[in-house]
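What you see is the complex with one protein chain gone and the rest in place.
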Amino acid sequence: MDQENKINELIEKKALWYEKTFKKTVSRFPERKKEFKTSYGKVVDPVYTPADVKDIDYAKDIGFPGDYPYTRGVQPTMYRGRFWTMRQYAGFASAEESNKRYRYLLEQGQTGLSVAFDLPTQIGYDSDDEMSEGEVGKVGVAIDSLKDMEILFDSIPLDKVSVSMTINSTSAILLSMLMAVGEKQGVRHDQLRGTIQNDILKEYIARGTYVFPPDPSMRVIVDIFEYGSKNLPKFNLISISGYHIREAGANAVQEVAFTIADGIAYVEAAIKAGLDPNVFGTNLSFFFNAHNNFIEEISKFRAARKIWAKVMKERFHVTNEEALKLKFHTQTAGSTLTAQQPMNNIIRVTMQALSAVLGGTQSLHTNSFDEALGLPTQESATIALRTQQIIAYESGVTDTVDPFAGSYLIEHLTKDIEGKAMEYIKKIDDMGGMVRAVETGYVQKEILNSAYEAQLRIEKKEDVIVGMNEFTTEKGSKPTPILKVDTSVEEKQKAKIKELKEKRDNNLVSEKLSSLKQAAASKENLMPFIYEAVKAYATLGEITNVLREVFGEFRESVIL
Amino acid sequence: MEKRIRVVVGKPGLDGHDRGSKVVARALRDAGMEVIYTGIRQTPEEIVNTVLQEDADILGLSILSGAHMKLCQKIIKLMKEKEINVPIFLGGIIPADDIPELKKMGVNEVFGPGTSFEDIIKRVKEIVLGTAV
Partner (left out) sequence: MSWEQQYNLISDDFFKGRIYALAKMITLVENHPDSAWKIIETLKKNTSGDTPTIGFTGSPGAGKSTLVSAYVSMMAAKNQKIGVIAVDPSSPFTMGAFLGDRIRMRDISESESVYIRSVASRGSVGGLCDAIYDIVDVMKAFGFDKIIIETVGAGQSEIEIVYVADTVLLVMSPDSGDEIQMFKAGIMEIADGYVVNKIDLPQANAFSVKLRNTLALENDVKSKRKVFEVSASKNLGVEELEKWIDQFYSEMSSNGEIFKRHERRLKRRVRSNLMRVMDNIISSQEVGKNSLREFKSMIVKKYIQQEACDD
């Protein structure tokens, strides 16, 4: 009661302050803008007070780190125990070149690997496929068979280094290759640590590396869950990704809402297939974007953690605490990098990375400043890693868990983002779930609308991008050196495939491929069959083509 | 009747990052153009065929995967074979070093990240109305 009186008194006082002090000043010195807004359009007040968090119950809504609903973090000690995994996404050209870059990064103190694959590998085409022309080794490393994978991880101990792979439609194949390489190193499957992205829904929504239609794609994912939760207990079998949804133009609320809605779809599919969310739930992980609005982003990460815990507990009746925890990787927002005055990007990345750390991320990729121009050079990649190390070792923000908690604004925004995201999730439920919402193009359209509005704000200079629409310098500034990918990669990969196909046991390959085909047409778990085919040195394209024959291919049908 | 600019916006290659192409397509539409949007993962053959069948005034391409040299080369070669004389603009992550060669190849304009709608619309109109005379 006393508390309530105090709050009411405060509300009155604030109203008084607003009328007398604030307005008086504004009448003489107007504010810079009529309204100050978050990325999702919420108008922010000039000042926040305990009255703005009066509906928040500390014990219930915020709690303690490591305790439900995990708003403050999933571990009790957070970075006092161990820093986040510094995991720089890298990979280009051939397996040999990427291997060199990985070994360099590990020597520099990076603590986990994150493998970027080229587009043909992500979409299931061999380097000698007509569709691959011009794309081989461009945005990542080209992997055609187990042979390439053996080279990629040469001298990298897979029992010590965790490996994250950005792979979706062909994740079962690349995961099988990783397992096979591990085996050759003498590493048991249950020792392997890492993550496969394996999030097909956001490919239809935002990233575009789909192969099969939604139904068979979901089946493969569930197969991986089932197989992986038995055989790869330390592996994250999916990284449910908001990153690309945000990059496609979504705002912070949409990023959280659509990502969680994707997560719900996967959990539902797995439960329908008879899996226990208490078990496979511990192998789920998430991937978010760290964007420009510092305070909003910190709140977003906290809100996402809370929503997921509640969804798992209340909607799916999960009791295993480990399966309630939203563990996530973060990457700083690539779309915020400017090609103009590229060095400014170092500062942007620093602040974005700081928001991810203050938001309690489990691992982090910081972008290189030259990524709006091309692939990062060794120098720019090193600066990006150093940025994380400076935050970790020098800033002091890692000494206390969730240090921004209790900020009226941050707690208010955390709650607000949660509420708005839940409204979206409800809407998607009403549409019949995320798969349907994606098929009808609803999600894509919402994102495009946000993207277009954001661009218009930049055009009108309502949003200022330093060096791009304000504080520009004349052209002719010194050119930034960028990495050139050796164009002979494509030829080399083609030659390697040719040699492979001459040397391997082709009878064994066709035998393994035809059993895979049979399994695909039945309801059997595909993982053992893919694993066998991989070990027989069937190529990625051959395996994907077998599945294409059975599953068909997805065609985009969305209107703008 | 006032001439309506017909523009084909296409994404050749395997790159699925279509934010730029979609947003630009919308901006061109809002500038009064008729925009034929092809969607992602188009082969050069498909794109050239669309330009041909739709009697487009200009072709816009968006490539972020680094495959722009080869894809542009292929598209321009096909257009020459089919005697299609339609100007091309290109957007995406295009290293400055590549621009002179792209222009020599026959790309009329390259828009890097951060180019404003206003500039794109203005240039598209200039190119089309210039070549239409």
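In order of appearance the chains are A and B, and numbering begins at 1 in each one.
Please note the rule applied: a contact is a pair of C-beta atoms (placed from the backbone, for glycine too) under 8 Å apart; a residue touches a chain by one contact, two chains touch by 3 or more.
Keep in mind that this is a model prediction, so the values were computed, not measured.
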{"item": "Residue ranges of chain A at the interface with the undisplayed chain", "value": "440, 555-560"}
{"item": "Missing-partner contacts on chain B, residue numbers", "value": "1, 3-4, 6, 25-26, 28-39, 45-46, 49-50, 52-55, 82-84"}
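Quick note on the criterion: only the chains that are shown with their structure count from here on.
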{"item": "Chain centre separation (chain A, chain B; CA means) in Å", "value": "30"}
{"item": "Complex contacts: residues of chain B adjacent to chain A", "value": "13-19, 22-23, 25-27, 37, 39-41, 43, 65-67, 69-71, 74, 93, 95-96, 112-114, 116-118"}
{"item": "Residue numbers on chain A that touch chain B, as the complex places them", "value": "119-120, 122-123, 125, 131-135, 138-139, 203, 207-209, 247-249, 335, 337-340, 372-375, 448, 451-452, 455-456, 458-459, 465, 468-469, 479, 482, 485, 556, 558, 560"}
